[in-house]
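Let me begin by presenting the structure, written as structure tokens, before commenting on it.
Just one protein chain is left out here, and the rest sit where they should.
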């Protein structure tokens, strides 16, 4: 599977084309809208989330509630495009003194793509950069991921993302008994945290940051259960599924790190406490007694839950300004303030969940017999049987 | 640029083909052998490193010390292949009672690709898995990276990998004044650690682990200086260079996490202490006053040093055995001991350095005018000028 | 550069996302609409071409008449979608006796994707196949090609497609003095034929076919002038530009062959009459005295005009029916007649032209320094100088 996305933050719409989804899979707009709505929630979001309730239009690839096998096109309109037609219009400007020209951005914000992007693409108006580098683009990454998540769910693979740290506050209690419980509790939490007490502290930390004109980041964990063993491959470095997950997480706006299983803790423990012993039971087949390696050995799934964490830096658009330099005057300035969120980690958790869903679904589609959803399902079940009886 | 690798750990040889290297670039076997030798050093390595002194043969793509533009083939022979021709031979076995059959492996080692790989590819003899999943393969990833590193060096991009943590011992003193100093000091350190005192503690920790029949992991940091600004791109998620680095590091055998700049620390600090203020000076152009983001904003280089860290888990082959299950008898057993290293982090640092070199060089070759080395160099210099005068 | 397309023939719209176009290139809707209009013309087209005047909407990647460097999204609405919302709707059907179900297609047409596509994707209603396999999709391949053609034109590369054969009638007079003359004359010809007399015979052949309830195909030739020498590469088989052109032409609906330069005639002539002698003149540099090889040697451009021809089979939807088999009843039937064109070769010439434009533009963008249009232009000019002074 592959997909491309297009769209500027204040352009008419965001679009994605997904190519390679099996035919005959149930998929409706609601499946996608649910994920879009989850992405827009979260304690600490700014005003824009209220303006825009994102809704998807399916413009290709689905008929009567099922995938056709042909490319799927998904569109999410920007509701405030009507206010931006002058500034973001496609046609050449007649009037060089227009608002669009006046709204030219010559002041790069620290921590954003503004300056590097301007240098790379030769833009003197950095609006040409920030319109695309904006996290608004994750809307359609979520839309693509939602389709992937539906595919996984129909194949018995479930995933949940939750927030394990915000602004230095860590979730302590992670003793959920099932993925379902984790989902239910975190879905109710404004910060997507399973540990209610920690969640309250996180909200307090967000309030504090907002009061200071500052922002805070955090750590998201995605857990996926139900993947068959042996997805991914050790035979060539670029086929390792953990590597693909790492790239996917790191490519989300503002993410600076990714780890699998116990991750960086592996540097502090002896091998005898890091690796997972292998056991076998009649009817169940092989399993690991622990899951410190987070569901991966040799770049392949072990059949244990996949556990991947990513760290999101604080949003760089601060009310408490940082120094930067105007690219025209070369004069320093305090970086301009736009409306902003104090913390976007809960929303980013939804992005992570859907981005991981995409990689897992892609891996299944690429590895199995996937023109039709029924053959994909049948060959995955065969793989599960093979693993159990091996 | 792209490359493929082939080769089993006890097969006749390892091979890589590199496609897309510019023509007219100086490259000799010594450039590659230097890196191969560095990979074989390191406190805590086992016996195999003494047996085999890896040397490259260039079998295509180079003539009279310069790249031709055609694919480069590099071969590293396995010196003990002569002892393995029976067990690892290419031709069908005549004698079903031969040693090769007797040496069949039915006992998967925890933490290795053995079991998942066997299930995936249908191998009842797990030698068929471990021969390829072995870290021996990193030999030719280093060979490919060495060619990339040469290209970078000729373009004014230098990189050094050093060890910042082993078995819970962290380097404290990282106050090197230049990349050159960092290189010189770490090149002399048996654990590739800049902090001599910490280095000694690391060695003690390795000795301790070895004594306990255990293993330890650690954290490697790669620093690259000299990359022009604007390499990578924010316009599409799969073009972000930090994402590619994450995949590259995570795909090294035994790596479980990767972070850029301050990485996971970004979850614990307010935005005002995470982002790097932008400054400008006549003749120098733009720069950041700090480098917490590790040389990346928006998936692109900022022109500041690239800082990427990866965590390596302890080697899973322990003298202190873990429980596993024989796939034929389904009986539990204590995982078999082969000769092993107690700590491979110093060697893995060399792998990281070369793997990062590959990604950076690829990004330059893909982005600039790179059929010829001279045009690549000229367009990169133009990019640097553009960035400085922007 | 890469692009994906989506859209069903009677769905709401066709969409393409183009990724990798350089920033700062002028591009407006009119550039694309011109090509869409050319595609809809041509003697022998059926009724649908009158219903729908295709017009593009640019929904991403362009601002104020210039490319941003971010992905470009282009949409062409299907004007009669309003009549198809029931049959082609995205949501599940409530009423199983609805028209959509009644309009189920169980009769595969010979020469179409219907039967193979149904088997592959498991569709019992072959509308699920034909909606995507329809040549309607070429609308957005032309849209993507139009953007590529604009890029080429701004770089001094011009191309023209013309019809050299229809239904066995061959153009005899091809003595145009310039590409401009070829363009002007063929643009006026209802069959895009330079030879006016042959053009009249072609139209008579089309009339005759229509009268017989039959269809006819033909041969299209694309000529491109101005490409620098050395685009493409001999170093690896999948980098040969003539190979990419062959794939691009063969992948157009109904195309069954492709040839370059004298093509299949090369089997009938001695080598001394096939190869082009090399000459050199001060100020002009190298050139070939003839151009039998159609602008390619070793998978690379020679700097001479590129000449590529493709053959289009007659449209398979005939009034004169062919036998086929109903997939439900397994009874034979005479293949159903839908409104159809008797000859689509003139329109297909426009598709060819734009598809070739895409491949040439992609090759330039991939090979040169192409983040910005100005650097692309500068490095291509440098390449031309290098070739001239070599």
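Letters A, B and C name the chains as they come in the text, with residue numbers starting at 1 for each one.
In the analysis below, contacts are C-beta pairs under 8 Å (C-beta built on N, C-alpha and C of every residue); 3 or more make two chains touch, one makes a residue touch a chain.
Remember, it's a predicted structure, so these values are computed and weren't measured experimentally.
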| item | value |
| --- | --- |
| Among the chains presented, those that the missing one touches | A, B, C |
| Residue among C:61, C:89, C:108 or C:305 that touches the chain left out of view | C:108 |
| Chain not shown: contacting residue from B:70, B:106 or B:153 | B:70 |
| In chain A, positions touching the absent partner | 19, 69-71, 230, 233, 235-236, 367-369, 371, 375, 379, 382 |
| Positions on chain C where the hidden chain makes contact | 4-5, 108, 110-122, 129, 132-133, 137, 141, 165-168, 209, 212, 214-219, 229-231, 233-238, 240, 242-252, 256-264, 266-272, 274-280, 286, 288-289, 293-294, 297-303, 311-316, 318, 320, 322-325, 327, 330, 332, 386-387, 390 |
| Those residues of chain B which, in the complete complex, touch the missing chain | 2-8, 11-17, 19, 23-24, 26, 28-29, 58-66, 68-73, 75, 88-93, 100, 120-123, 127-128, 131-132, 371-372, 374-375 |
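Keep this in mind: only the chains that are shown with their structure count from here on.
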| item | value |
| --- | --- |
| Chain copies touching (chain A, chain B) - same or different residues, decided at half shared | same |
| Chain centre separation (chain A, chain C; CA means) in Å | 37 |
| Computed distance of Cα centres, chain C from chain B, in Å | 45 |
| Contacts with two or more other chains, residues of chain B listed in rising order | 230, 233, 235-236 |
